[in-house]
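The complex appears here without one of its protein chains, the remainder shown in place.
Now for chain A:
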Amino acid sequence: MSLEKFLNTAVSSWMNQEGPDSDIVLSSRIRLARNIVDYQFPTVFGNEEAQHIVQQFEQTFARQSHPVVGRFELLKMNELQTIEKRVLVEKHLISPHLAEDCPFGACLLSENEEVSIMINEEDHIRIQCLFPGLQLTEALEMANALDDWIEMHVNYAFDEKKGYLTSCPTNVGTGLRASVMMHLPALTLTQQMNQIIPAISQLGLVVRGTYGEGSEALGNIFQISNQITLGKSEEDIVEDLKSVVQQLIAQERMAREALVKTLNIQLEDRVFRSYGILTNCRVIESKEAAQCLSDVRLGIDLGYIKNISRSILNELMILMQPGFLQQYAGGALRPNERDVLRATLIRERLKMEERKAMEGDENDVR
């Protein structure tokens, strides 16, 4: 029942809210990995142990209200349809690993979808907080509060020297993965990302495309995250990431200014051609759609396009993925059918924006 509500209100709060620097930073995420002492890790644990952990969470935390976050709902993976799980993955609320390979996996989801606590994924507990814009510190604060809240009922596997013990040694210590999703069209267009990515890797950070495969970053959206979890405090990890992100923001803004100065009319032309494709296409593949959406979003940020909300990029990048399209269609779709439905969905969504703008104009006249 209420899962339907989760899925039907397809847009999570973080997708259409604005945060600090949200012209470039789409979202900030903090993840804490924790394990319960005396249980084997999900790598090898038996079904009984797995079920016991889910039960414990169901009894202790589900439907309980956290003073700040509010109510939680427990979603069990073995009770969800494939498409439902896929939609949760596409919304970044659960990992593909939890959806595909964890029959005893579950997820505690907050009502506003800012917080999702995965249970029995690679680790027993993975607390995730997702905030719009650049809000790493705020997200870390919330994750820490939830960590303390859970710890009142659960004993964590912890070692004085090694810190929080995780199933994979890449996460041991703080168990913290801090990441930021950035829209970097100007740095990509001016081919600076090729130099920036290796430079950032030298700093113990990882850059990858949020959507798309390998080095390809669909929609010019990049995810930057820390790699080191041991030997640094949570605050230092977040501060180090933040300072790199702020430098990237400054460079992207400079690259945008330079583009406007040197290309102006060509850039405007590119933006409006992409807008034309999105508002008129009948069949579109995700790669082309992502590029056009990125152009349009850049056009909004630069003031070429008015009356369209900025959140269109975040929102449509998520809604045009296969899981959502099939949810929207109410059943399985072949790739060709998806391309048609994707085109329809994007056109309809942009029409909604035009209607909103016209209503706004009428109100102005009155």
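By definition in this document, a contact is a pair of C-beta atoms (placed from the backbone, for glycine too) under 8 Å apart; a residue touches a chain by one contact, two chains touch by 3 or more; residues count from 1.
Convention: contacts and distances are computed from a predicted model.
According to its UniProt record, the chain left out of view corresponds to "UvrB/UvrC motif-containing protein" among "UvrB/UvrC motif-containing protein", "Isoquinoline 1-oxidoreductase beta subunit", "Xanthine dehydrogenase YagT iron-sulfur-binding subunit" or "PadR family transcriptional regulator".
For the chain missing from the display, the contacting residue among A:158, A:272 or A:328 is A:158, taking the whole complex into account. When the missing chain is restored to the complex, the residue among A:135, A:167, A:188 or A:220 that touches it is A:167. Although one chain is not drawn, the whole complex shows that of A:58, A:285 or A:353 it is A:285 that touches it. Mapped onto chain A, the footprint of the missing chain covers residues 35, 37, 39-41, 43-44, 82, 85-86, 89, 95-97, 99-101, 122, 144, 147-148, 151, 155-165, 167-170, 172-174, 176, 204, 208-214, 218, 223, 227-234, 236-237, 285-287, 321-323, 334-336, 338.
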